[in-house]
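Below you'll find the structure, written out as structure tokens, and then a few comments.
What you see is part of a larger complex, with each chain still in position.
Note that the chains take the letters A and B in the order they are written out, and that residue 1 is the start of every chain.
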Amino acid sequence: MMRSIKTFSVLTLTGVAGLAVAGPAYAAITEETAFVFNSFSFLVHGVLVMWMAAGFAMLEAGLVRTKNTATICLKNIALYSLAGILYYLIGYDLMYTGVDGGWIGSFSLLYNPAGAELDLINAEEATEEMVAAVTGNSYASMSDWFFQMVFVATAASIVSGTLAERIKVWPFLIFVVVLTGVIYPIQGSWVWGGGFLAERGFSDFAGSTLVHSVGGWAALTGAIILGARKGKYGPGGRVNPLPGANLPLATLGTFILWFGWFGFNGGSQLALGSALDVSNIAIVYVNTNLAAAAGVVAAMLLTQILYKKIDLTMALNGAIAGLVSITANPDLQNHLLALIVGGIGGALVVVAVPLLDKLRIDDVVGAISAHLVAGIWGTLAVAIFSNDATLGAQILGIVVIGVYTVAFSGATWLVLKAIMGLRISNEEEENGLDRVELGLEAYPEFGRGSQTV
Amino acid sequence: MMRSIKTFSVLTLTGVAGLAVAGPAYAAITEETAFVFNSFSFLVHGVLVMWMAAGFAMLEAGLVRTKNTATICLKNIALYSLAGILYYLIGYDLMYTGVDGGWIGSFSLLYNPAGAELDLINAEEATEEMVAAVTGNSYASMSDWFFQMVFVATAASIVSGTLAERIKVWPFLIFVVVLTGVIYPIQGSWVWGGGFLAERGFSDFAGSTLVHSVGGWAALTGAIILGARKGKYGPGGRVNPLPGANLPLATLGTFILWFGWFGFNGGSQLALGSALDVSNIAIVYVNTNLAAAAGVVAAMLLTQILYKKIDLTMALNGAIAGLVSITANPDLQNHLLALIVGGIGGALVVVAVPLLDKLRIDDVVGAISAHLVAGIWGTLAVAIFSNDATLGAQILGIVVIGVYTVAFSGATWLVLKAIMGLRISNEEEENGLDRVELGLEAYPEFGRGSQTV
């Protein structure tokens, strides 16, 4: 049996040639079907992106030491929770409502358009016009909110890994509140909300800059202000590896991220209800996969050449960097370009990780390299490989958003440091965050566990 | 570039104004498209709920001690398997066929309507009427079966965690057979099957009572009959923590449950094929997420206040309790109410867990608190926050289903105890179920592993 389409659509049976097509009603039916497709795309792809929160949690839980593992788990589930609440409280409106070429949306509380929508279509007396008023919006409002919300959570997830093993739980979570409620939505309004950077032609399909670099900049700023973990950097430029405790978990986390990224990039087509939309989404899936694959292969080859060993954690970060790189432009029609973009992303990680160590910037999981460095590269690549934007516009966007995020994040970190302190004491760091902040152990029965340092 | 809908539907090109719309054929096309949407919603959302079986497995595997870890893994994959088989053998018909205001469906073996359906639409000679006879049913029969089946498995998953570390494998699995083949379907018929509680106005959108409380009651009954683990409760009311061996795994399990819950609640709209349906599903997704988030935050804040530490396992159970709470009414049009419902659910867990310990009811994973207590709360909340039901109807449903489940479960546990015994011996409990029942170790190379208690 051939694996060709086995479609025996019964509808073709009903087609009777020669009859005239109905205009308005014909458009109406299309509109509602498209409305369902578009909304369902937001939901299905959004739930895949939600799952990336688990990916970050596992990646980070695998790359920290046992004594800080439960804390990083807590931070990840807490940041995902807070991101959703803040984006509902104020974030969405700041980003998407009434930006109109400006630099910020409107400040209003508790985004809640769904009731009004349903009032129009819920009633049994709903007229065609009432329904059209809703379906004319192309998608259900809350499906869009859900999809946008999981993106802000992703930005926050990036920060937790870099700052692991030394930052206190509560100041970190307060930073997450500021990041997801204010920092992220404001810069997001500049591009996706239709603000001034959108008008300048800056292009970022799914967020190489808007999500990944923003998370990366916030992480970098935090890492500098917070300082390195005790014992990470020795005298004379020595860098001590503090190896992650559970590499299969880190591998699982990377697979989850890869899986979820089909939602991240695919859903960013923002529509499914036409042949063109679904064809574009298919291209996006393919490029997303090829870029990640190229990132893995590039990182593997490069570590084999440089170190005569294949570094698993570099391969994992190579996948992530490939994914981040293609995120600004996953709809390239030439898939070979996706391989190139992702491969360069993967190679950049192998270079950037030791570079940051040389600068004594302690990034526990490599998130700055994988998200910020690759995010910048991917954003530039838009101008190089497609006609979607000029290099000037891309650089402008990268710089403006970078400066803004560093300044706003830096101020937030410094205020938190002054008020409540960011960092646990040296002795507490020795004992691990799990005992100090949570009063428990992640793996109480496993060998050394957190009983020794 | 704005992140607005980039839809250039080609179909709008074909719209020609002024032509009359076709009546019957127009309805037919809608019907088949809706049929595909509705069925696909059952499948996609059902597969997310299926994945919750993995979530329970990981949650429980992370919260037991190493010496019982492999056994809890086995129980989870076995109970999911049995639930599916039993629901096919007798369960679905008991719940959904011919209930008609009564208290039980029909007893018949091997649910198998698919062939008849396909006979109508498979043939090349299928007429429009034959197709309409199938699409008029709104969804493919087996897509509905699949979606209902994963719910019964969820009810069974709840039981395994509570009774872990001391119950024998085979009696537990026989209980699962009774629960999924008989206990669950019969009470399900009273509401979702259109039985007497549905007629009294009892409302439970996705199963706060019908799934989660039922699992919780069965677990509670089992925990009382089985007794606590050796060493859990000391003299003078002392409660000894027996900490879970792998908290990142428990965190993963919670994320899986959260992820799968979008299918659990979203799919319970039971249709996708209209603007109204997809708009409602979007609202359900948003409320589900906000309730879980509020549950996490409430549990974190409360444990910080009460114990000066943030308890990770409480935060995880807070997420689950938030999810369970919103499950009876996730279509609230005011999302703030979802935050409140979920937040109260998360707080209830923090209160209920030590309360059960005071009663010396040993619930290994906190499932009674997260599923039963929060399930009751969520069911009551329907009457408080919406017009879908009266408080009287909700209390009636909670009590009737509670009494029934306790009685039927209790009888089953007692019969099993009399015939084959429920509990392993003290010495076996010391050695762990993995060696006794499975003859292996879950983590043979890790530190103490199951070598010491």
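Just so it is clear, a contact is a pair of C-beta atoms (placed from the backbone, for glycine too) under 8 Å apart; a residue touches a chain by one contact, two chains touch by 3 or more.
Note that the structure is predicted; figures quoted are calculated from it, not measured.
Engineer: Report the copy count for the entire assembly; 2 chains are displayed in place.
Structural biologist: The complex in this structure file totals 3 copies.
The criterion applied here is as follows: only the chains that are shown with their structure count from here on.
Engineer: What is the distance, in whole Å, between the centres of chain A and chain B, each centre taken as the mean of its C-alpha atoms?
Structural biologist: Distance between chain centres, rounded to whole Å: 29 Å.
Engineer: Contact residues on chain B for chain A in the complex?
Structural biologist: Interface residues on chain B, with respect to chain A: 1-12, 14-22, 25-26, 28-30, 32-33, 37, 44, 48, 65-66, 121-122, 124, 126-128, 131, 243-248, 251-252, 254-256, 258-259, 262, 266, 272-283, 285-286, 289-290, 292-294, 296-297, 300, 307, 309-313, 315-316, 319, 333-336, 339, 443, 446-449.
Engineer: Can you tell me which positions in chain A touch chain B when the two form their complex?
Structural biologist: Chain A residues touching chain B: 8, 10-11, 13-14, 19-27, 29-30, 32-36, 38-40, 42-44, 46-47, 50-51, 53-54, 57-58, 61-62, 69-71, 73-74, 76-78, 80-82, 84-85, 88, 110-112, 114-115, 117-118, 121-122, 131, 134-135, 138-143, 145-146, 149, 169, 191-194, 198, 201-205, 246, 249, 252, 268-271, 273-277, 388-389, 437-449.
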